[in-house]
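Note that one protein chain of the assembly has been removed; the remaining protein chains are unaltered in position.
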Amino acid sequence: MEEATTPIEPTAAAAATQAEAAEAGHPAAAGAHEPHGHHSPPTGFIRKYIFSIDHKVIGIQYLLLAITAAFIGMFMSVLMRLNLTWPGHKWTILETLFPLGAPGGVMTPEFYLSLVTMHGTIMVFFVLTTAPQGGFGNYFLPIQVGAEDMAFPVLNMLSFWVTLVGLVVLISAIFVEGSTILGNTDFVNNFLGGGGTGTLGPIGGWTGYPPLSALGKIAGPGQGAGATLWITSIAIFCIASLLGALNFITTLLNMRTRGMSLMRMPLTCWSWFTTAILALLAFPVLLAAGVLLLLDRHAGTSFFIPGGLVFSDAVLPNKGGSPILWQHLFWFFGHPEVYIAILPGMGATSHILSTFARKPVFGYRAMVFAMFAIGLLGFFVWGHHMFISGMDPRTSIAFSVLTLSIGVPSAIKTFNWLGTLWGAKIRFTVPMMFAIGFVSLFVAGGITGLVLGQTSLDLFIHDGYFVLAHFHLVMGVAAIFGMFAGVYFWFPKMFGRMMSERLGQLHFWPTFIGVYGIFVPMHIMGIVGMPRRYASFQEYDFLRPLDPLVMLVTIAAIVTAAAQFIFLFNFIWSMFKGERASGNPWEATTLEWVTPTTPPPHDNFGGHLPTVYRGPYEFAVPDAPEDYVLQTTPDAAAGNVAAHAAGQGVQGSSGNGHNGQH
Amino acid sequence: MSTHAHAAEPLVADDWNGGTFPYHIGHKKLGMWLFIVSDALTFSAMLIGYSYVRVSSDAWPTPFAFRPSIIFSTVMTLCLLASSFTMVMAVAASARRDRRRARRWIGATMLGGLTFLALHIYEWLHLINDYGLKPFTLPAAWLERWPQASPLFGATFFAITGLHMFHVLTGVLYLGYIALRIRRKTHEDVEISGLYWHFVDLVWMFVFPLIYLLSVDFHPTGH
Partner (left out) sequence: MGRALGVLIWLLTIGSVWLFVNGRWWLPPYISEHGPAYDRQFLITIIVVGISFVAAQVGLGIAVWRYGSRGDRRERAVYSHGNNRLEIVWTAITALIFITLGLMGQRVWAQLHLNEAPAGATKVHVVAQQFQWNFHYPGADKTFGRTDPALVKDAELNFVGLDEQDANAKDDQVVTTLAVPVGRPIELTLQSKDVTHDLFVPELRYKQDVVPGMAIKMHFTLTKEGRFELACAELCGQLHYKMKSYLIALPANVYDELVALPQAQFQGRITQLIKEYPMGIKQGAATTAAR
């Protein structure tokens, strides 16, 4: 306590603060040098690996959950492509797998639509909102800020398990809708709205627009139990994300080790922080919307159901609700959500680019501001998903102009990535390849946001394949590339072994080419006018010229999907057979690379929390003995660095402008 | 800090440089603040949703006569306000390390909360049984008075006040837990429970005008 230069006044409140801090094992109160009761590692398999409260184990659990979910989602996408390319073709294997959904081996349209819904939901929620934040964030945020664990370890464990329950509930829809036996049990009929319709879940898309999603069975197959389980799953997921977000923010604010000022944090930490803030503000709104939708479905209310609906000549009793209200609530969440998906990828990319470029991040400060600008603006553009929805056209104009301005901070980030690479000495490792891929794909996908964001142009391209192309490039692959980069980069720290470089390259090349092959042609389909969520394109003459492209996309998708098994194999194989990794195999600078053991010990730093002396990306410092200087290297040992970089950011000097020319 | 003398010792008395709590509050309190922020957004979503459907409806019933409804709900409001006051006293007592008093004041707070709950449930039952208000339909008499009125009156009323009631209930349980174990709890724990309680109160200060006062019946047709 004495040595810490904490300015807490000795008031009663502060005393309590410190007592509390001691409970949570915070250095400020407890001193950095004693091991603490609850930080002695648990023994026994269950406490250690299953119901673990160690953020590192939880991080890996999240990662594994995401990988599993990603493969399920990917499998679904391949089925979708098969159906779109060879409509009516009999796939005997499908009949075996889904006797109801593909009678005779031909997919029914409702089966296709449930594939779309489940694919979108799984990918957005259970892949992109878990691994980047819950996985890598959980594992590395505490380490990178020099903490022993998260602020609320038990809450952390709960977040993971609640997320898993969410996934299980979602997946159970597949069985409840896909089996006549399960789907017709009393429980399903009375409480879930009836199942067994031969879909994999609801057919309302991942956006679940009411009234389609609010009316239950009469709205179509899969809209009974499937939709109930789907919305329940999302509500559960919201709670898990809220718990996680709260934990992340507290950890980052309160548990940074000595010397780790905000402006010395790695950009990954900034991105997890921003993401957590977005999640904290966006998920409660979705939660409220989800609860209201459930009430509409099961309590007879009509928040989202207007009056006078007619099904089979009968007028429904509901009255007074507004379908547009759901869209407002959903997109108020939905737009920030897409940034929740991409920001951690941006953070990882910045981190990895700098490490392998052997060069400090260009414009660190600008990167941080841009990230916050994206987060902030992200709350005011949700209406760009609703131009065509029938809301007031004047509001659309305001949303539209704000939407285009959100491209500015994104462009700043892109320029800074290029600036980081300029004059670098790039080491082309696999994580670096994926990080470079991220930049390429993010530009390709982000830039079409500027087309979609114009009210006038949305008149034609809304809800078509141009939109699909846009968001698959940014979200479907740029964000996923960020994750791949993260896996290859941090795997040595997480598992103590290197991933195979050769298999990694073998994974990268076909994936990079493949995703361009899948998603760039989708722009063209959108320009010709192809609407999304169509189970078949056979009904329309104007779509005929697109047949060759549809085929091209499918082939690319199959090749790309196949290449992912190289990744899976590499991941599992390296875990057991990979070459042993040293503590800092990439010669990187941040705190995760100075842990006493690899993987890090239970309390991360073996009882000695590190002290931080400089910014996160001190590469290529002139006169330093190595081309990288650890954040923990005291100035005396770092040669002449102090003159160049000491305390970069702490004094509020941006660091920009040192050596500005390159 | 100055820009020169620091090179060897960058550890300075700046709250934001790590190794300390920048807001001078522990994890739990910060966590509670963050929870409150997110919960506030859940309520905002509900209340904005309510305003949205209300504004876009052709007609909205305004059934709360000054007597007894508004008087009744004002009493409920006073209960909550009083409980906020007792909570302040509890925190003050706890700050003086007077745990016995703190416990008593918490008890009083819980009493306020429970009274609120009891009155609220009484009111719900009154609306449901005596008037026939349902989450999905309006009583026939109301429909006569306010033709074309939106059935969402019941839905929003029960959903929003129900969610709030749920918060009061969890608040009472939470306070009960703190009171029971007050000897093992720090002052900050008491403060945190107070934060939550004041938040629940504050939410009611939005619910009350929006749900009740905007639906006052100025021309009650006898009852």
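Just a few scattered comments:
Every chain is named by a letter (A and B) in the order it is written, and numbering of its residues begins at 1.
One rule holds in what follows: contacts are C-beta pairs under 8 Å (C-beta built on N, C-alpha and C of every residue); 3 or more make two chains touch, one makes a residue touch a chain.
Since the model is a prediction, treat every value here as computed from it, not as a measurement.
For the omitted chain, the shown partners it touches in the full complex are A.
Contact with the undisplayed chain is limited, among A:Leu192, A:Ile231, A:Cys269 or A:Ile412, to A:Ile412.
Only one of A:Val78, A:Leu212 or A:Met551 touches the chain withheld from this view, namely A:Leu212.
Across A:Thr250, A:Ser396, A:Ser500 or A:Asn584, the single residue that touches the chain missing here is A:Ser396.
Contact with the chain that does not appear here is found for just one residue of A:His298, A:Arg427 or A:His608, A:Arg427. Residues 109-110, 113, 203-205, 209, 211-212, 215, 219-221, 223, 306-313, 315, 321-324, 357-366, 387-390, 393-394, 396-397, 400-401, 403-405, 407-408, 411-412, 414-416, 418-419, 421-428, 433, 436, 439-440, 443-444, 447-448, 450-451, 453-460, 462-464, 509, 512-513, 516, 520-521, 523-524, 527-529, 531, 533-537, 539-542, 545-546, 549, 619-622, 627, 644-645, 648, 654-662 of chain A touch the missing chain (whole complex, contact as defined above).
Definition applied: only the chains that are shown with their structure count from here on.
Chain geometry summary: the mean Cα position of chain A and that of chain B are 33 Å apart. Interface residues of chain B, counted against chain A in their complex, comprise 1, 3, 6-8, 10-31, 34-35, 37-39, 41-46, 49, 52-53, 56-57, 95, 97, 134-137, 150-152, 154-156, 159, 186-189, 191.
Every residue of chain A that touches chain B in the complex is listed here, in rising order: 4-8, 12-14, 16-17, 19-21, 24, 26-28, 145-146, 151-152, 155, 242, 245-247, 249-250, 253-262, 264, 280-281, 283-285, 287-289, 291-292, 295, 299-303, 317-322, 325, 328-329, 332, 611-614, 634-636, 642, 646-647, 650-651, 653.
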